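Just below is one structure, and these are the notes that go with it.
As you look at this complex, bear in mind that one protein chain is not there, while each of the others sits in place.
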Amino acid sequence: MAHQSAEVDFRTRLQNWIPKLVLSPSLAAVLVFVYGFILFTLYLSFTNSKMLPSYDWVGFENYRKLWGLSHWWTAITNLAIFATLYIVICTAIGLTLAILLDQKIRGEGMLRPIYLYPMALSFIVTGTAWKWFLDPGIGLENTMHLWGWESFEFGWIKDRNMAIYTIVIAAVWQTSGFVMAMFLAGLRGIDNEILKAAQIDGASNWNLYRRIVIPLLRPAFLSAFVILSHLAIKSYDLVIALTGGGPGRATELPATFMYSYTFSRNLMGVGASSAVIMLMTIAAIMTPYLYAELREKP
Amino acid sequence: MSAATQETAIRTGRIARTFIYVVLLVFALFYLLPFFVMLVNSVKPLSEITEGNMMALPKELTFAPWASAWSTAQIGVEPTGLRPYFLNSLFMVVPAVLICTALGALNGYVLTKWRFRGDTLLFGLMLFSCFIPFQIVLIPMARMLGIMGLAGSTAGLVLVHVVYGIGFSTLYFRNYYSAFPTELVRAAMIDGAGFFQIFWRIMVPVSGPITVVCVIWLFTNIWNDFLFGASFASGSKAPMTVALNNLVQSSTGVKEYNVHFAGAILAALPTLLVYIVAGRYFVRGLMAGSVKG
Partner (left out) sequence: MGFLDISNVTKSYGNTEVLHHVDISVEEGEFLVLVGPSGCGKSTLLNMIAGLESITSGDVSIKGRVVNGVHPSKRNIAMVFQSYALYPNMTVGQNMTFGLEMHGVPKPERDKALADVAALLQITPLLDRKPGQLSGGQRQRVAMGRALVRNPDVFLFDEPLSNLDAKLRVDMRTEIKKLHEKLKTTIVYVTHDQIEAMTLSTRIAVMYNGYVQQLGTPKEIYDTPTNLFVAGFMGSPSMNLLPVEVAMIDGAPHAVTTDADGAPLHLRLHQQNLSEWAGRKIILGIRPEAITDPEGADRASSCIIPMTNRVSVTEPAGSDTFATMTLAGQDSIARMRADASVGPGEMFEFAINMEKAVAFDPETERRIVP
């Protein structure tokens, strides 16, 4: 009807626009600084940029170069070893601690913050401590020798083949408490009546966990996996602080590879292509997860 | 979610319980050990470290390493100690956290109470930005900061941290506000309150807990950041983490381990303090950032 549009008063129309106006700066920032930049880096990965961005299109040349570099292969292999061990060990420790802590433990309020505090610290800080702790000359090995265990050897951090495992140790130390908290929240969310019913059915504690509790923790496992894998791929600070990528290139990860190729070796095109591969790996894990999370809540 | 909502109905025997306590305590030692080593060795003279046992308590207690780390240690080329960098970090963290929290609150409010077609997709785009490997934005960001005249400045770092913090702060407030009854907003609309009046008078007064969570999370993350600091603000404008790394990695002269440890603890102090005072909220933030809110 004719009068209808005239009746829509100014304030109502304004009210319809304000929310979008309020959201737009953040949205614009994200679109430019995240998605625009991703596109820019993607573009650079197809150019022969060296120290500065150039716009000479070279197609997949950088990717061909990248996958031909033994240095990149080291980084990828290290990431595979690191990510696998990091995820598995963190999940195992996290789940164990959560289950044990859930047994009406006296002093839980003391223990929980102790398990979790590493998460509040910078990797640079904890790396400093671990670097020193693992140093055979002054750290654990030396201490054991002084305590009389002369044959004790623990020089992984100086060992090309073993150094990556020291990164795993420090990273597990940092994050496993957090995984514990995730599982503990999951455990606390399980309906006790289910457990009581199973007990009445005669299930032992072992079976109770194996058959009922752990299957019910599926969402927590999924979250832990997603979070840990994306943390693993992004790991940068810890390597810098602990080994600086060394000895040699023994602990190089894609994150440190990208940084050194882009800013130290001045091969920006190659650096950009490695960043694109990192992004694609993370997107392959995060996108389905976020999609499922957001779809559940209409 | 993080709060202990219910005790498990599972019962355990005495032997099992003893075993459980032993395991839990061993892990507690494992988590405490590195920090213990840092603390103990930061108050020893250097000679005691190089000749002695890292686990041993100091024979001679000294705070000289702390003083040195704070005000005289060689960072890069200047013997300034960590103090100026501590201040750099502070000037970076405070505005970044405030701006980011304010934007997150407004975004969360819009995305839950003023919904429109496609809002979930927009939120998804924002949320995904939390998880990208930041290597993907380093090159263009460096150029952008250069163009804006913010390269190597604290203001530049504030901008960077705000941009990449919005996703999380929006997530927090969105999840929090989505549990807040929409009927209240409708009631306020009928009462004649506008968009900002509803935000100020109805939403903000109930946002205390989530604001604490968000502030703590952002504070911890931004304070602990290394990658952006190292990439965009080296030299005298570097944040604390970068300066600490410079201190520890410097290859000139004698390695003053005790000073390194004192410096590391200084760099950890603000976040550690926040954790001790408000650990509950920190954990809640961690959980909300991973499991859904």
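We call the chains A and B, going by the order they appear; numbering starts again at 1 in every chain.
Definition applied: a residue touches a chain if its C-beta (ideal position, glycine included) is under 8 Å from a C-beta of that chain, and two chains touch if they have at least 3 such contacts.
Here the structure is a predicted model, which means the values were calculated and not measured.
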| item | value |
| --- | --- |
| Listed residues B:A155, B:A193, B:V212 or B:A278, member touching the removed chain | B:A193 |
| Those residues of chain B which, in the complete complex, touch the missing chain | 181, 183-184, 186-193, 197, 201-202, 205-206 |
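FYI, only the chains that are shown with their structure count from here on.
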| item | value |
| --- | --- |
| Centroid spacing, where centroids are CA-atom means, of chain A and chain B in whole angstrom | 15 |
| Residues of chain A defined as touching chain B within the complex | 11, 15, 18-20, 22-23, 25-27, 29-31, 33-38, 40-41, 44, 53, 93, 96-97, 100-105, 108, 111-126, 128-133, 138-140, 142-143, 146-147, 173, 177-178, 181-182, 184-185, 187-190, 192, 195-196, 199, 205, 208, 219-220, 223-224, 226-227, 230, 233-234, 236-237, 240-241, 244, 254-255, 258-259, 262-263, 268, 271-272, 274-276, 278-279, 282-283, 286-287, 290-291, 293-294, 296-297 |
| For the chain B and chain A complex, residues of the former touching the latter | 1-12, 17, 20-21, 23-24, 27-28, 30-35, 37-38, 41, 49-50, 52-55, 103, 106-107, 109-111, 114, 116, 120, 122-129, 131-141, 143-144, 162-164, 166-167, 170, 178, 194-196, 220, 223-224, 226-227, 230-231, 241, 244-245, 248-249, 257, 260-261, 264-265, 267-268, 271-272, 274-276, 279, 282-283, 286-287, 290-292 |
